[in-house]
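Of the protein chains in this complex, all but one are displayed in their positions.
On to chain A.
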Amino acid sequence: MTLLEVKNIEMQYAQRPFMFKRGQEAPVLQGVTFSLQEGECLGIVGQSGSGKSTLGRIILGIERPTKGEVLFQGINLYETTSKHKKIIRRDLQAVFQNSYHSFNPKHTIFEIVEEPLLNFEQFSKTERQHKVRELLDCVELESTIAQKNPSQLSGGQQQRVNIARALALNPKLIVLDEAISSLDMILQKHIIQLLQTLQKDMQLAYIFISHDLQATRYMSDRIVVMEHGQLVEEIGKDEAYKHPASLELYNAILPSHPRERTKKFFR
């Protein structure tokens, strides 16, 4: 079943909010259309500034697009009553790139993971504590870190806490906006594996936004490539890239064994 439909999204930032409108800037997004099935993982790749993150924010309902509509389970995100919006909010969660900055520095890990529960569930304090412990266990963290501050955690732990918070409400879709890009290779692998197990266990759909082609290919069922705010190519899991923009990205991947190339050079 179709979970998310994005139709003809256009995004333009106006120079001034109200009076003295100057010429409009070049559009950040133009005619972006795609759909996502339940339990699917869609990769979105593109260079910096191609509009990936803006698209992510529009899907999340944080930023209103200039034109076009986002349908989540058939409901238009930007034309609903606040009651409907609250229901959508439960099913639509996110993990951002900078894990540390996604936490209120004044809160403990417990308070951070508990926040969605406070907003949506009528749990008692002990029930919340139990649920938070369960969530931390879910992302392979010890429950003892619950009383720590975000700054006392390592990058990998922080990103796990972010994932735990996103999972708290049993969402249907998680937008992963460069969620693993700031982690080292080994951690990236761990987090990807964790995300994949969670996807299987909880029938999650992901939108995996990244500039990392290899990780995206590993994660996604389908990949779309963006350039200058437009979708230029859509390929399946095992298809090859064809569009020049995709090939440029593909060719920019550093070889895993650079020495072999030096040998060739001397030959």
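Here is the rule we go by: a residue touches a chain if its C-beta (ideal position, glycine included) is under 8 Å from a C-beta of that chain, and two chains touch if they have at least 3 such contacts; residues count from 1.
Quick note on the criterion: contacts and distances are computed from a predicted model.
Chemist: Match the chain absent from this complex view to the correct UniProt protein name in "Hydrogenase maturation factor HypA", "Nickel transporter permease NikC", "Membrane protein" or "CO dehydrogenase/acetyl-CoA synthase complex subunit epsilon".
Modeler: Of "Hydrogenase maturation factor HypA", "Nickel transporter permease NikC", "Membrane protein" or "CO dehydrogenase/acetyl-CoA synthase complex subunit epsilon", the absent chain's UniProt record names it "Nickel transporter permease NikC".
Chemist: Thinking of the whole complex, not just what is shown, which of A:Ala94, A:Leu153 or A:Leu231 touches the missing chain?
Modeler: In the complete complex, the chain left out is touched by residue A:Ala94.
Chemist: For chain A, which residues reach the chain that was dropped from this view?
Modeler: Against the missing chain, chain A presents residues 17-19, 57, 60, 62, 86, 89-90, 92-94, 96, 98, 101-106, 115-116, 118-120, 162, 165, 168-169.
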